[in-house]
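Structure below; questions to follow.
The complex appears here minus one protein chain, its other protein chains still in place.
Chain nomenclature is as follows: A and B, assigned in order of appearance, with residue numbering initiated at 1 for each chain independently.
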Amino acid sequence: MFVEQLINGLAIGTIYALVAVGYSLVFGILRLVNFTHSSVYTLGAFMVYVGVEYLHLNIFLAILFSLVTTGFAGVMIDKMGLEPLRKKGASKISAMITTIGLSYIIINCLNIAFGSQIIRFPDLFNYGTFKLLGATIAWQQVIIGAVALILLVALSIFINRTRIGLAMRAVQQEPSAAAINGINVNMIISLTFFLGAASAAIAGTLIASYNQYLRSSMGDIVGLKAFAAAVLGGIGSLPGSVLGGLIIGVSESMAVYKLGGSYIDMVAFSLLFLVLLIRPYGILGRKGSTKV
Amino acid sequence: MNMKKENKSLYTKAVITIGQLWENPIIKGIILLALALFVYFLPKMATLYFQRIAIMVAFYAIGAYTAVLLTTYRGTNYLVAVILGACLAGAFGALLALSTMRLSGTYVTIVTMAFFYVISSIILNWDSVTKGSVGVLNIPAPNLFGMKLTMKNGGIFYLIMFYAALTILATQLIINSKVGRAIKAVRDDEMAAIMMGINNKKYKIIAYTLAAFFAGLAGTLYGPFMGYINNATFNYDICISALVIVILGGIGTVKGAIIGAIIISPLGELLRGLTTFMKGLPEWMQISQPEQWRFVIYGMIMVIMMRFRPQGILGGQSKLPYKMPKGVERKVMK
Partner (left out) sequence: MILEVKNINTYYENIHALKDVSLEVNEGEIVALIGSNGAGKTTTLSTIIGIKKPKSGEIFFMGKNITQTSTHEIVKMGIGLSPEGRLVFPDLTVEENLRVGAYLRKGAEIDKGYEYVYSLFPRLYERKNQASGTLSGGEQQMLAIGRALMNRPKLLMLDEPSLGLAPNLVIMIFKLIKKIRDMGVTILLIEQNANMSLHIADRGYVLETGCVKLADTAANLRNNEAVKKAYLGG
């Protein structure tokens, strides 16, 4: 049981990490808690469903379709909702409330279009199980964890090794100096939203496939846990988000192993409280990076 | 200096907004009085209205559930249950104060939001105790020294009045005490208070604890009054609704909150009416889910107001006699 739970926790943890990175990227660049992120995660999973069910695409095309549409939705959230506020020099709270409003619109539109009940979703990675250290492990978990991990590594390489990634870091650290070096700051922000939304879409799809269902409220709790993971690890820091995601994923599955399933949702937040008591800016966070 | 005024109007706003939400004319005054105290005691760092509402609702829920569960399932004496409910809320207040102590800005928001979710998640998921979404039914009427206080005999009403008097008295006493003055000093200007040698941490914890205690106390009234509670009584949608009302009317004006409530309150009914009306039309033209549409409209109000009138409909002209700017209502209803 222990090994199974550990593997399960790591798989779920990498998915939390993938969602947490989206919060972290946007927070890093705009110093804004992006409340649309959890609804974008849900939207991503629904777009795959739309691709398969209504457009009759094969599953990989459907995922591609979701990546593009959801990523584009992320960009639109910034272009239509937030960029005008930045132009006006509106307060951070205005931007935050705008994201709350937009996420409410997205989720309830999904509700209107698809209903709030459970919808079956295909199991994408149903390859049976294998034995490891006497434990029976589903390939599904391994694949889900691996896909999320590969994406995280790719994202990290993109941010740390490419020219655009360098520009993202520059905008993050000193936005007012980025433009005078020839960086198109609005383009970089849009790109950040695209990356955040696309990775959330993948995460949503992986989770939907893991649970074999989706519903419009699926992002509520995952979004919050991922958010807790980002804060736990130190929001704005990419390795921090990954660490936070893994910690929460593993502690949750350990809690299930020790205490049973009913307390699972409290683990993340209790951990968050504890960590913030000791390290107010998260495990890898620094005070400087949280100026608000 | 401004803080005082702000807090006072927040106080009134809290009274109005949450009162509207529970749509109950008698109870709202007293419940919100206590909630408002909460606002008064909150340190300056928690200035974002939304998070205040969220934690108020959370503490309120703690008080309500503790009292209701004890009286309904354990047969605990009403007074004991009330005191336990308020104390538990107070304890959570202290905990929250501790965990936000060293944080600032966005981080306080994050932790208070997380706190709200922990509480709602406990209520929903710990259903062996809280009865989750089914809720607690048949909450017994408060029994004070052998006297049953019900709606019928008006007992509840007197109880509410008593709480109101008690809360006001306690607040006055606290505010005018040494502790109260120190809290105020920390709240108004933390740096200056520290310079004067006030232990800001200690008083922050006291402030949170007191505020949570009173919010919890107010919460204990809700169950017996309504006779029924479940997880939806204290959910995220309620916070959002309160937020929308305040945003629409304008943060910082009492009139604004009233206007917001007046515009928002009939929205649900209006959409339901529209649904019935449209039954005759072809299917694709029908609005089938008025509740969902209401939330979509809430979202739009938030986005549109932040973009074009972040100060609210009335904001910036609150001294003038009330006049609705042209087109606002249409924009809202769109």
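Assume a contact is a pair of C-beta atoms (placed from the backbone, for glycine too) under 8 Å apart; a residue touches a chain by one contact, two chains touch by 3 or more.
Being a predicted model, the structure only gives us computed values, none of them experimental.
Within the complete assembly, A:I183 is the residue of A:I183, A:M218 or A:V275 that touches the hidden chain.
When the missing chain is restored to the complex, the residue among A:V33, A:I77, A:A167 or A:A208 that touches it is A:A167. Although one chain is not displayed, its contacts with chain A can still be listed: residues 163, 166-167, 169-170, 173-174, 176-185, 288.
Here is the rule we use: only the chains that are shown with their structure count from here on.
With centres taken as mean Cα positions, chain B sits 30 Å from chain A.
Partner chain A is touched in their complex by these residues of chain B: 48, 50, 95, 98-100, 102-107, 109-111, 114-115, 117-118, 121-122, 125-126, 128, 240, 243, 247, 288-289, 292-293, 295-296, 298-303, 306-307, 310. Within the complex formed with chain B, the chain A residues making contact are 27, 31, 33, 81, 84-85, 90-98, 100-105, 107-109, 111-112, 221, 224, 227-228, 231, 235, 262-263, 265-266, 269-270, 272-273, 276-277, 280-281, 290-292.
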